[in-house]
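Only one protein chain is missing from this complex, and each of the others stays in its spot.
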Amino acid sequence: MDTNFIAAILNSAIRSTTPIMMAALGSAICNRVGVFNVALEGQMLIGAFSAIAINWFTGSIALSVIGGILIGGMIGLLVGYLQVRFKAADMVVGTSINLFVGALSAILLFILFGVRGSFKNPALLSLPAIQIPILKDLPFISVLLRNFTAMDYFAYLIAIGMYIYLFKTIWGYHTLSVGVKIEAAESMGLHAQRTQIMAVMVSGLLCGFGGVTLSMGQVTLFTENMTAGRGFIGMAACNLGRSNPLLIILASLFFGFCDASASIAQNTIPSQLTQSIPYISTIIALIFFSRERMKKIKNSKAA
Amino acid sequence: MIKQYNIKSLAVRFAQIFTQPLIAILIGLTIGAAVILIAGENPLNTYIKMFEGAFFSPFYFMQTLTRAVPVTVCSIAIIMAWRAGYINLGVEGQMITGSFVGTIVSIYSPLPTALTVMIAVACGLAAGALLAVFAAFINDKFNVSIVISTLMMNYVASYITSYFITFPLRDTSNDLAIQTKEIPDVMRLPRLIEGNTLNFGFIITVVLVALFVFINYKSNFGYESKMTGLNPVFAQYGGVKRRKVMYMSMALSGALAATAGMLEVFGVKYRFAEAMFTSTGYAWTGLMSGLISSLHPVGAFVTSVFLSGLQVGGQSVQRTINIPLQVATLIQATITLFVSIRLLAHFRAHRKSKIPKGNIKGKGAGDA
Partner (left out) sequence: MKQISKRYPNGVLANDNVNIDLNEGELLAIVGENGAGKSTIMKILYGLEHPTGGEIFIHGKPQVFKNPQSAMKQGIGMVQQNFMLLPPFSIAENVVYGSEPKKMGVFFDRKKAVDEVRQLSGQYGLSIDPTLLIKNCAVGLQQRCEILKVLYQNARIIIFDEPSAVLTPQEVEGLLDTLRQLAGMGKSIILITHKLNEVMAVADRCVIMRGGRHIATLNTGETSIQELSSLMVGRQIVDKEIPKLDKGHCVLKVKNLSLSGPAGQSIVRNCSLNVDSGEIVGIAGVSGNGQTELLHMLVGLLKPDDGEILLNGKEQSGGEVRTIRDAGCAYVPEDRNTMGAALDATLTETLLMAHQYKKELNRHGILNHKSAEESFAALLKEYNVLHSSLKQKSGELSGGNLQKLIVAREISHNAKLLVISEPTRGVDIGAMEFIHNRLIEQRSDGAAILLVSSDLSEILKLSDRIYVMYEGRINGEIMREEANAENVGILMMGGVRHDKAV
């Protein structure tokens, strides 16, 4: 196995990581304010669809990206409003939003493009790959970073930014306090509900971002339900990362790697089996890391 | 006097129970109408066609009832676990696995027919139940969220069964369709009326709903699982064994999901085919009817018939007018969303009396 092959695998893994990481960060910000958001999947799917639709009608990459993110945010706002302001049950809102977006995108796919199932066209623009001077000439690195888009890099900045916001700024402290004890936040005159709704909206923006990278990143097309459970895998990544943005980067990279290995193994193993790898590995990871955690608790008990 | 009063209070209760879902349905249809309008069709016309193609002809109504069979059974599968506080989003996967196992056993079993039927059904039920119990187990032992694990298993079940029917167990007589062979004639559920797909499975469904009502409202298990769902600490305090309730309700939920799948195979399709449950969305429609009826089994049955009608109507509209079938799903999801706001109304009244949690908030929230 040559180094280029390894670099290619890592390249694919990192590019598969971006959408999962965005969903995971979205899940984290919701958890941090005490809201359980199950609609990540739907928020992501609408972002992916909107990006392709805007892409087709405007021919502008910038507008597609911004539009995808904003429309994801709008769905997030709706979810937040229903769950926080109207106290609607989280699971009900989440599942119905996911199904709603699934149906809506399928219908619009037909209305706007006259196709069912999937839409692909050479006229659709892809996100441009970023060439970093010097690095692009290095042997291993050049393969590793090949075809990375600005959004793949930006994702890490978002994670670090969220970490700084939550744990270093005053607003972050206030945001965290809402999740710890909402009465305390309210008694200090913070708009706790507004904070919660904003957080869910931010999760919508992040998922929208993830959706855009999904439909305009590695491939440029939209397929019905193309998120394929990535919103839920994001929840798992958030769970493993204990809602900490920096740990979430690691957890997401793991799931990205599983995703990538599924497509690489496809050459030797029937695709029906490889495609289930990401889902099986999600379950295994959740089991494994929780056991690790329990061991830790046991050790500290013995000490 | 007393009688009058009762009728009045009954009417009030009736109104309380039904107004909100009706409003939600109205909103759902309005949103659907907006989409149809965008598609450049006449909403009223489309709806008339849709309802004609679902309810207003004996043939199509029976189609609707046929479809309502797996949907209803899925909805009670979901209710079974949800009312105990465990949110089983994996009904689809359990349905796929259960019916796949049941089909394969009935096709390949060398045993006499009667025995084969029994073993096939038992294996199918066990497969569905095991999948759900596995989710309960990893929640119990490793605190893995049931919402996530069951949902992941939907994909796993779908891909792995797809592998089996694409390669080792494929019916090679047909090059186009990816499916198994047909099950033997004698194992098929009898049709109720010649020339229509409505079959004995419908009667089984009605019996299951009745049984379910009895278990939920009359049995100790029903009581204990409801209490566990409302407040697990309270249930535990009263001596209810929480883990037993969890495993039991998840196992029953998975077995019911498998039943839903097997009724479809043994009653309608007679074989297991690629995407037969994912593309039809029975499990998700069932989930929505469970939620719309606030987890009430009889309500879920009625709602399932209605939602199945929307889908059957959607199919017929798709054939004649240029509207995708998903309009039905869109309407259903909107209805569910707006019914969730009804839950909040009663939730709100409660909040005033300082109640921390609503009853439909399940285990998922606790796991976050």
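Note that the chains take the letters A and B in the order they are written out, and that residue 1 is the start of every chain.
FYI, contacts are C-beta pairs under 8 Å (C-beta built on N, C-alpha and C of every residue); 3 or more make two chains touch, one makes a residue touch a chain.
These numbers come from a predicted model, not from an experiment.
**Student:** Name every shown chain in contact with the chain that has been left out of the document.
**Tutor:** In the entire complex, chains touched by the missing one are A, B.
**Student:** If the hidden chain were put back, which of A:Phe57, A:Phe140, A:Tyr173 or A:Phe288 would touch it?
**Tutor:** Only one listed residue reaches the unshown chain, and that is A:Tyr173.
**Student:** In the complete assembly, which of B:Ser109, B:Asn196 or B:Asn231 touches the absent chain?
**Tutor:** Checking each option in B:Ser109, B:Asn196 or B:Asn231, the one touching the absent chain turns out to be B:Asn231.
**Student:** Where the complex has a chain not shown, which of A:Ile6, A:Ile132, A:Ala184 or A:Val219 is the residue touching it?
**Tutor:** A:Ala184
**Student:** Could you pull out which residues of chain A are in touch with the chain that's been left out?
**Tutor:** So the residues of chain A touching the missing chain come out as 168-173, 177, 180-181, 183-184, 186-190, 297, 300-303.
**Student:** Identify the residues of chain B touching the omitted chain, counting contacts across the whole complex.
**Tutor:** Residues 218-221, 223-224, 226-227, 230-231, 233-239, 241, 350, 353-359 of chain B touch the chain that is not shown.
Rule of thumb we're sticking to: only the chains that are shown with their structure count from here on.
**Student:** Taking each chain's centre as the mean of its CA atoms, how far is chain A from chain B in angstrom?
**Tutor:** Once rounded, the distance between the two centres reads 29 Å.
**Student:** Could you pull out which chain A residues touch chain B in their complex?
**Tutor:** 31, 36, 38, 82, 86-93, 95-97, 99-100, 102-104, 106-107, 110-111, 116, 228-229, 232-233, 235-236, 239, 270, 272-273, 275-276, 279-280, 282-283, 286-287, 290-291, 294
**Student:** For chain B, which residues count as touching chain A in their complex?
**Tutor:** 35, 38-40, 87, 89, 138, 142-145, 147-149, 151-156, 159-160, 162-163, 166-167, 284, 287-288, 291, 322-324, 326-327, 329-330, 332-334, 336-337, 339-341, 343-344, 347-348, 351, 358, 360-362, 364-365, 368
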